[in-house]
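Worksheet for the structure shown next.
All protein chains but one are shown at their positions in the complex.
Letters A and B mark the chains in the order given here, with residues in each chain numbered from 1 onward.
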Amino acid sequence: MSVPLSVAPLDTGRVPATHALARMGRAIRSNRKATAGTVLIVFFILVALFPGVIARDNPSLDAYKPKLGLSAAHLLGTTAYGQDMFAQLVWGTRNVMIIAFTVGLATTAIAVLIGVAAAYLGGLWDASLNVLTDVLLVIPLFPLLIVIAAYARNGGTLVLILVITATSWSYTARQLRSQALTLRSRDFLEAARVRGERKLYVIVMEVIPTMTSLIVASFLTNALYAVLFASSLQFIGLGDPNTVSWGTMLYWAQNNAALQTGQPLWAIAPGACIAALGAAFALLNYAFDEIGNPALRPVRRSKRVRSA
Amino acid sequence: MRRLTRYGVIITAGLLATAACSSSSPSSTSTSTSGGTTGASGTLVIDNENGALWTCGFNPFNGSDTLVSVGFVYEPLVYVNPLQSGATTPMLATSWSWGAGNKSLVFNIRQGVKFTDGTPLTAADVAYTFNLIKKYPALDLTGVWSVLSSVTQTGPFQVTMNFSTEAVPWFYYIADQTPIVPMHIWSTIANPVAYPDSHPVGTGPYMVSPCTPANITYKANPHFWQPGEPHIATLKYPAFLSNNTANDDLANGQAQWGAQYIPGIQQFYLSKSPNFHYWFPPVLNVSLVPNLTNPLLSNVKVRQAMAYAINRPQVSSIGESGYEPAANQAGIVTPTYSSWLDSSLMGQYANYTFDPAKAKQLLAQAGYHLGSNGIMVNSAGKQLAFTVINIGDYSDWVASMQVIVQDLKAVGIQLTPDNLTNTAFEADLYRGEYQIAYYEQATIGPSPYYELTDWLDSADTAPIGKLAATNMERYINPATDALINSYGATTSVATQHSIIDQLEGVMLSAVPIIPITEGVDWYQYDTGSFSGWPTQGDPYAQPPVWAYPDNEQVLLRLKPIAH
Partner (left out) sequence: MRFVLRRLGFFALTLWAALTLNFLLPRLMPGNPALAMLAKFHGELTPQSLKALEILFGVQTHASLASQYVSYLHQMVTFNFGISLTQYPATVSSVVGSAIWWTLGLVGLTTVLAFVLGTGLGIVAAWRRGGWLDSLLPPVFVIASAVPYFWVAMVLVLVFGISLHWLPYVGGFNVITDTPAFSPGFIGDVLSHAILPAFSLLITTIGTWILTMRNTMITTLAEDYVRMARAKGLPGRRIMLDYAARNAILPNLTGFAMSLGFVVSGAILIEYVFNYPGVGFQLLQAVEGEDYPLMQALFLLITLAVLVAILIADVATALLDPRTRAAR
């Protein structure tokens, strides 16, 4: 995210993006919650990228004796179909991370687009986008997701991603719009206007970089809810049951009455992973709440030497 | 804050106390409510998940109501046992005989039978019933009037039926599957199709008293024509909304007669009591259905190869948890119809036992060789890669398909599962808009004829794009049709066996479908509370409560165990 900096002679209270990111890095290291969250997320990303390193077995092959308990060969035992549970958990990470990041990024992108556009275009645009956002905010999301997914069954992961993205951008859009509105009156933007920059330039080059922290926070929120919604939909059977994912593991566990037939790990383990990943996103988000505002608030009028 | 916690403790304690008070112990069966003069006692709780509350309608010609009314309140002329190759038990008819050329059938009706309102049953009621469903085709659930031409009362206790075509196998639908209703009540109903029949009057062993949306209670019929029957005074049929609630009540002993799919049945159910048992009688084949109009699948060697490549016992143990045994390529469900199986014929094909080497041989003979991507390809560049449609909601079918996919992959045939919703699947299947499907027919009968006909008779199939409710693979062979028609014309058991043998030959040589596992009836029973259950050693009736009129046979044999 390297934004070419235009060298303005006066510091009008604007914080360049690279500066903001460097500050973020320092803040993460110093805040315990943020560190914990980052470590967890990095761990999951690594597992998603290199699952074969950790789990040798093929997760979908019904290769072993069913319902085996914990052992050195099967760290979590086997499912009722003879699949290695640990392998499923490890390989399933990939599907979950893909959903989390894709939906997170896409939703945030839409939210930024709509939130900032509404704030800057003003007038009828603002009013109509506002109404759209508010309506979507108020309609209960999960039931809507269920209905859409029910009509679009058998679509697999891609449909899940599309459906969740299409419906969950409203909360963060609203937040972004609020912040964009408060920024509208800042001096550095006034300066840009006076300079004669086009509105689009102002939005893309000046406003959005300043909102970095909120955008990152939005991404984390959206990723968190993507994971929860997607695994919930897979759990109730609206995903593709043949994909290897934590949510589909839960679906199969539920269908086989895992809790009542002495295979509690089949249900508990994937749920714990979802909780852990979700917690990672939530911790990071919470930490951002704490450090974001004071550290990244536009600096008061004072001459400062900017590092290149 | 402390005040709140104190209240919290009191409230929680109160709730737990009420919970303890109302948590019921497994229902005792010795609530002696005697029925009439029969000395009936005990309460049997039925456990069959229907997924909805009861509508309290008991119209025996309404597909949604049949399972709670026929067998309990209404009876047929004859009981025909599909599990014993059609062994018959006279019910409302005492005897019957086929006329010349098997185109007429005479029933002698039992005397001394009364409806629950005291009116005696006569042949008039029987004739009326059949003519009623002729007049209102929506009531003709089994389509008997497609083969009947007339039904008339030819005596106070005699009915004669004339056929428009030879249809001996239809005896099952006419005599066993048609409930007899009282003429004096039904002739007054303006619209019998919509008639709810909330207070049904029949000749059966039970009466409805009362019905609520959550539970149907049946009481023994004191006027029932079999002396000393039924032995159980009260039946309860709760409305379960989900499988979990139904399974749970079986496992804790509150219900005794189950018709449930229970995953992990050993830990879930059997381990809870030494009196808990199950028996899953196999009844129909679950098969891979290739679309025979597909140019690659129309090659019989490809289909034969597939039949050799699939490890059926493995599909059964992994996909179906061993509940459904492996099927055989002859399409004869065993052990139910074992007496019909021609083992020597099966032997000619090595029983189609799992043999990947042979499968590859056959594919080579068909002109295929292994491509660089691991998929068999022929000289024209066509790959053996197909999509197979499956019902996504049937998790055991989805799991079975995973095993099948693995097995076929090992011989170079690629199958990509497409899990559809129920209706989407049926739409594609019936229209022939699929490459391969995974399916189980619904028709059961007293011999393999009924299922095999559904797969092999070209009279019921349809061109691609049109609906075919049977023979969806579009198998068309006039010789096979002739065989099937000749079965319909004979009552000779020897001839019937010979025809079935030839049909098995068709299945083995032409491989129009590939049976994989044998679909079963789910059935659980509690021997601590009642005796007389149908078992594998004594299959006197189909065991599930929803199978009518077999359920009546079970109800008549069950006796409460005195404690």
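The rule we apply is simple: a contact is a pair of C-beta atoms (placed from the backbone, for glycine too) under 8 Å apart; a residue touches a chain by one contact, two chains touch by 3 or more.
What you see is a predicted model; the values in this text were computed from it and never measured.
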Residue, one of B:162, B:226, B:245 or B:536, that touches the chain absent here: B:245
Option touching the unshown chain, where B:52, B:442 or B:493 are the choices: B:52
Interface residues of chain A (partner: the chain not displayed): 33, 131, 134-135, 137-144, 146-148, 150-153, 224, 228, 231-232, 235-238, 250, 254, 259-260, 264, 267-268, 271-272, 274-275, 277-283, 285-286
Where the unshown chain meets chain B, residue by residue: 1, 4, 15-16, 18-19, 21-24, 27, 45, 51-53, 55, 57, 63-64, 138, 194, 212-215, 236, 238-242, 244-245, 248-249, 254-255, 393, 421-424, 426-427
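The rule is simple: only the chains that are shown with their structure count from here on.
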Separation of mean Cα positions, chain B and chain A [Å, integer]: 49
Contact footprint of chain A on chain B as seen in their complex: 244, 247, 251, 262-264, 266-268, 318-319, 321, 392-393, 395, 398-399, 402-403, 406, 417-421, 424
Residues of chain A that touch chain B when the two form their complex: 60-62, 66-67, 80-82, 153-154, 237, 240-242, 252, 255-257, 260-263
